[in-house]
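With one protein chain held back, the other chains of the complex are shown just where they sit.
So that you can tell them apart, the chains are marked A and B in the order they are listed, and the count of residues begins at 1 in each.
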Amino acid sequence: MEGLERIVREHAFFANLHEAFADLVAGCAKNVRFESGQYLFREGEPASEFYLVRHGRIALQLAAPGRGPVTFQTLGEGEILGVSWLIPPYRFTYDAKALELIRAIAIDAACLRQKCETDHDLGYEMMKRFMPILIQRLQATRLQILDVYGNHR
Amino acid sequence: MSTATIAEPVAAVHAADPMTPRLARVRARRREASTVWTLDIELEGGKSAGFAPGQFYMLGVFGVGEVPISVSGDARDTSLLVHTVRAVGPVSNALTQLGPGAPLGLRGPFGVGWPMDEARHHDVIVVAGGLGLAPLRPALYHLLAERSRYRKLVLFYGTRSPQEILFRRELEEWRRRLDVTIEVTVDHAVGEWRGHVGVVSTLIPRAAVDPLNAVALVCGPEIMMRFATTALRNMGLKDETIYLSMERNMKCAIGFCGHCQLGTHFVCRDGPVFRYDRIHSVFGYEDL
Partner (left out) sequence: MKNAQQAVTTLEGLQALIDALRRRDYHVVGPTIRDQAIVYDDIVSVSDLPRGWTDEQDGGHYRLKRRDDDAVFGFAVGPQSWKKYLHPPVLRLWHTERKADSLSIVGERDPDTRYAFLGVRACELRAIGIQDRVFLGGPQIDTHYRARREGVFLIAVNCGQAGGTCFCVSMDAGPKAENGYDLSLTEITNGAGHAFLVEAGSDAGGEVLAELPQRAASEEDLATAAAVVDRTAASMGRKMRADDVHDLLLRNLDHPRWEEVAGRCLSCGNCTMVCPTCFCTSVEAASDLAGLETAASRRWDSCFTLDFTHINEGSVRSTTRARYRQWMTHKLATWVDQFGSSGCVGCGRCITWCPVGIDITEEVRAIRDTEPL
């Protein structure tokens, strides 16, 4: 348990996390690993976990008939994978595929949501950490949509 | 091989006339991406054609017109002018269809280039977007050739998809070096791409440079340069250390036709490379 708590606090997402909160989070955490080519989750599956990526690159993909899987983002070490656990219906909206060996901490979504309900200070701390990531990803996604390198006539 | 001269009677009058082209020929052409070609051009008579990284030439197809194209080759080789051209309009389409031996008119070199001297003894971050890697390639050749004069060297290159990555073999060669960091990202990928996917600005915070002792060279579509500049400034780089290569319509390339005016500047003469603090007031307007 103590080892997990340390690993949780070492991850960039939880940097400087208060010890008591780290304890609470670690109580929902476990170490996971995925081989290259494995899917961490697929579109439509219940978002029962989210991941603190410790090592390796993951491709976020959506598949379209005829086009095959299109990767719209990659994530790696120090980043967070999975935000759908925050809002109902708690289902993943894309596929996440390991491009190489992945080491991560999986956090049980129901477990953490419950603890946030009970301890609003923990809840607010989580929100403060998630918001910047969501906003940055939204901003980056807008730029991707603009297709700036495309031929616009 | 035909001979060609600038006809004698007017040689004295116009030898130095920047509006009269010199005759050149395509030596070779290579396809880089679906609409992007690189032309190897040599001046007739083996004359030398020099330039500084970041400068451009007006390339002219006789009877069709001229376009400004940044040089994308190595400045140390003055026997050859290498230009990477995207076929988008009548002139660039005609240019990219010229085969070996075809004649074209050359005027230049023009413009203010990349600050290779000012960047000495600094960390250098190069941020390229799409075709923007072409005007930056001469700077990269220089930085790598004079490697000890610069501190950390980082290249971030973003483009649309893996099929549109320019100069892939060279990038892979450079990546194998131990003294340069290269990260390539694409906006989206289909198939066997295992690299980054996401906008290039997301890579910038990863540059392990000293923001107070770094110089950034940025080139790409203007929107991309805007968000890259924001990311660089957020990292702590000062406005006087960020350099951008601007693009505008050009006809004369010598500051007289007015087409390339941007605020108080003529991009052909005061640029195309600008220090960000000198253009930041006009950079916010897309229609100035």
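Everything below uses one rule, namely that a contact is a pair of C-beta atoms (placed from the backbone, for glycine too) under 8 Å apart; a residue touches a chain by one contact, two chains touch by 3 or more.
Every value quoted in this text rests on a predicted model; they were computed, and no experiment measured them.
A.B. asks: Please identify, in ascending order, the residues of chain B that touch the omitted chain?
C.D. replies: Residues in contact with the chain left out: 2-7, 9-10, 13-14, 17-23, 60-66, 86, 88-89, 103, 105, 247-249, 251-252, 254-259, 261, 263-264, 269, 285-288.
We take it that only the chains that are shown with their structure count from here on.
A.B. asks: If you average the Cα atoms of chain A and of chain B to get two centres, how far apart are those centres in Å?
C.D. replies: 38
A.B. asks: Given the complex with chain B, which residues does chain A contribute to the contact?
C.D. replies: Touching chain B from chain A are residues 57, 59-60, 67-74, 99-100, 136, 140, 143-144, 146-151, 153.
A.B. asks: Going by the contact rule at the top, pick out the chain B residues touching chain A in the complex.
C.D. replies: 35, 88, 129-131, 158-160, 164, 185, 187-191, 193-199, 201-202, 220-221, 223-224, 227
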